[in-house]
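A protein chain is absent from this complex, but the other protein chains hold their places.
Chain naming follows the written order as A and B, and within any one chain the residues start at number 1.
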Amino acid sequence: MTATAPNPVDELDRRRRFRMRRVRLPRAWRRPLAVIGLVVVAFWVLVVIFGPLIAPYDPIAQDSARYLPPSAEHLFGTDGVGRDVFSRVVSGARISLPVAVGLVALSLAIGSTVGAIAGYAGGVVDGVLMRIVDLFFSFPAIVLAMAVSAALGPSLLNAVAAIVVVSWPAYARVTRSLVLGLRDANYIQASRLLGASAGRALLRDIAPNVIGPILVVATLELGNAILLLSGLSFLGLGAVPPTPEWGAMVADGARAFYNYWVALFPGLAIFSVVLAFNFIGDALRDALDPRTERAVGNVEV
Amino acid sequence: MLMFVLRRLGASLLLVLGTTIVAFLLTSVLPGDALTARLGERAAANAELVAKLRAELGLDRPIWEQFFIYLGGLVRGDLGLSLQSNRPVTEDLAQFGPASAELALMATVIALVVGGGLGIVAALRNNTWIDNVLRAFSLGGVSVPLFWFALVATSIFSTTLRWFPSSGRLDAGVAAPPHVTGFFTIDALLAGDLPLFGQAFEHLILPALVLSAPMVGLLMRFTRASVLDVVGQEYVRAAEAKGLAPRTVVFGHVLRGALVPVITIVGTAFASLLAGTVLVEQIFAWPGIGSYAYRSATTLDLSAIVGVTIFVALVYIVVNFVTDVLYGAIDPRIRRA
Partner (left out) sequence: MKSSTRIGGLVALATGVALVAVGCSAPAEESPDSPDTLVIDKSFDLVTADPARMFETTGGIVLHAVYDSLLTFADGNAEEPLPSVAESWEVNDDATVYTFNLRDGIVFSDGSPLTSDDVVFSLDRVKNIQGNGSFLMAGLSVEAPDEDTVVITSEAPNTAVPAILTSATLGIVNKDVVEENGGTDAEDAIDTDTAEEYLNSASAGSGPYTIESFDTTTEVVLVANPEYWGEAPEYDRVVIRNATAETQLQDIQSGTAHVALDLGSDQLGALEGNDEIITSTSSSPTIFFLFANANVDVSDVTATDDFREAMKYGLDRDALLELAGDGASVAYGIIPNTYLGALGEDAAVERDVDRASAAVARLGGDVTVSLEYPNDISVAGINFGPVAERIAAQLAEVGITVELAPGPVATTLENYRNGTEEMGLWLWNPDYPDSADYLAFGPGEIVGLRAGWAEGSDPALESVMDQVSTETDAATRETLYQDFQKLENEASVIVPLFQPAATVVATTAVGQVDFDPVFQLDIAAIGK
């Protein structure tokens, strides 16, 4: 069931293909979905930067009547306490996106460090580290995340901590398998013979070769992170009101879903961002070694 | 195979120990106490009653002692008492587990049929606009926030169109079929009660469709990649060279080879459905493990949290086992070896 020892010929072939694909990388951007993804992400980045200029109202001011349907005055209507939904969706971008990026960066830093050490050191270190990874992996992520947020008290920060705790093992696995593949490559062996330390080998020789696939994973995980974060907020275990977090806004709207606009638009915002990241990640994944697909594919939380 | 099972079992024992420790640490280090919520407004003000209840539940002992008492029970198959339901956790799991399993299995079947089918189409129409549209569709399934999707789906199909009931596993007050598997659809069939089967199915289909969305996307992508992989391989080319009809080649050779990796991913994906069930069950009032997990987590119900974790780990093991068997049955190369 688990990875079988790679056949040397396969390995050689794999690396050749890897390099070949890399040359063709630019072709990825000719894919229509990737282009759409990039445009949407660029759009949201602009929203994040210029949010306060775009939002017509204060996202937390309860100045209007409750549940006004969408109109010229309130593009996305108003919510149950009389706030402008459009302004809240716009401000929500400034929360969901940066937090998700930070969250993924943190998980990636922890996970890939552990994975690299395990892959490079091998033996007992590898065994112990990977059993820990397995442990976290098989712990139902959402249950752990829910328990952590419930116990610490709901807050955006606690939700982020909970998600980092459950998501770093994915990076550890991918990094380890990549490092494992490279460890015995001739040029690394050579550099080791030349007296390079383990840390140096990892950073100088191995890191540049594994960073690509890991970034693909990270792009795809960005979408997952946003989903999980908004899911926790939806359950009341993430962002605290009146923070205009998208998941929490969907929860607000769910109470009176016949006033569809309260929940519909923040939901669409989540959907569009996650979809865009997945469009980009998917194109990147294809552009790189098709085999990363398998490693990456396993990284579903 | 035996070795595999043994190794898996060993690993899961470790896992159970690990989760128990994690769960214990979590609830003891952190503030909050499931006990408080059990007492009424007046009783909570009665120090004597509080102390009595703590003693009864063993909460007055040091945490390490509680831990070993719990482990002792675990060895005997006793998962302790759930604070929120006031019943043994094993009873709760026996009640809620099959409900979720039925939902997840239905979602898996939908995902296999829809995702697998579209994946094949996408592979055969590789790099055409159809491929791109299907790819967008598959990524859409992976990207949609389930809690929102569930709301939109109920609002359209239950509230507005009234095609499906909005909640629960059966209509209100309808008695469940005699318990055999715990799957109401199957139990109803076993009992020969077709109308009940129809009803159970009607309740099952919408939440299962919603839950299947990410899996459809995942399976479609995998099937597509897998079929493409196989198409290029020698035995397929040999089959083509033999002059077999394209249909026969696709269904006889390509699919057989392509199914192998798909089957493995089904296992992983099935176990990962739990995250989805937590959100979907909330909205469809589906009395399953997902809602139970949510209640356990928010009430800091330690035994239930550990119980759910162990349950999920077990499901994971069983599913992996089943996929391994299927894997051997489908891939001729493995079977021969």
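Following the convention adopted for this analysis, contacts are C-beta pairs under 8 Å (C-beta built on N, C-alpha and C of every residue); 3 or more make two chains touch, one makes a residue touch a chain.
The structure presented is a predicted model; accordingly, all values stated were derived computationally and were not measured.
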Contacting the left-out chain in the complete assembly, out of B:144, B:211, B:255 or B:275: B:255
Among A:55, A:150, A:232 or A:250, residue touching the chain not depicted: A:150
Contact partner of the left-out chain, one of B:149, B:164, B:184 or B:222: B:164
Absent-chain contact - pick from B:49, B:121 or B:314: B:49
Footprint left on subunit B by the chain that the document does not show: 31-34, 36-46, 49, 52, 85-87, 109, 112-113, 154, 158-159, 162-168, 171-173, 198-199, 201-202, 205, 251-252, 255-256, 259, 283, 285, 287, 292, 298-300, 330
Absent chain, residues of subunit A that touch it: 60-62, 66-67, 80-81, 150-151, 153-154, 236-237, 240-242, 252, 254-259
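The rule we apply is simple: only the chains that are shown with their structure count from here on.
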For subunit A paired with subunit B, centre-to-centre distance based on mean C-alpha positions, whole Å: 22
Complex contact set, residues of subunit B against subunit A: 4, 11-12, 14-15, 18-19, 22-23, 26-27, 30-32, 132, 135-136, 139-140, 142-149, 151-152, 154-155, 159, 214, 218, 221-222, 225, 229, 261, 265, 268-269, 272, 274-275, 278-279, 282-283, 293-294, 296-300, 305, 308-309, 312-313, 316, 320, 324
For the subunit A and subunit B complex, residues of the former touching the latter: 1, 31-33, 131, 134-135, 138-144, 146-148, 150-153, 223, 227-228, 230-231, 234-235, 237, 247, 250-251, 253-254, 257-258, 260, 263-264, 267, 270-271, 274-275, 277-279, 282, 290, 293-294, 297-298, 300-301
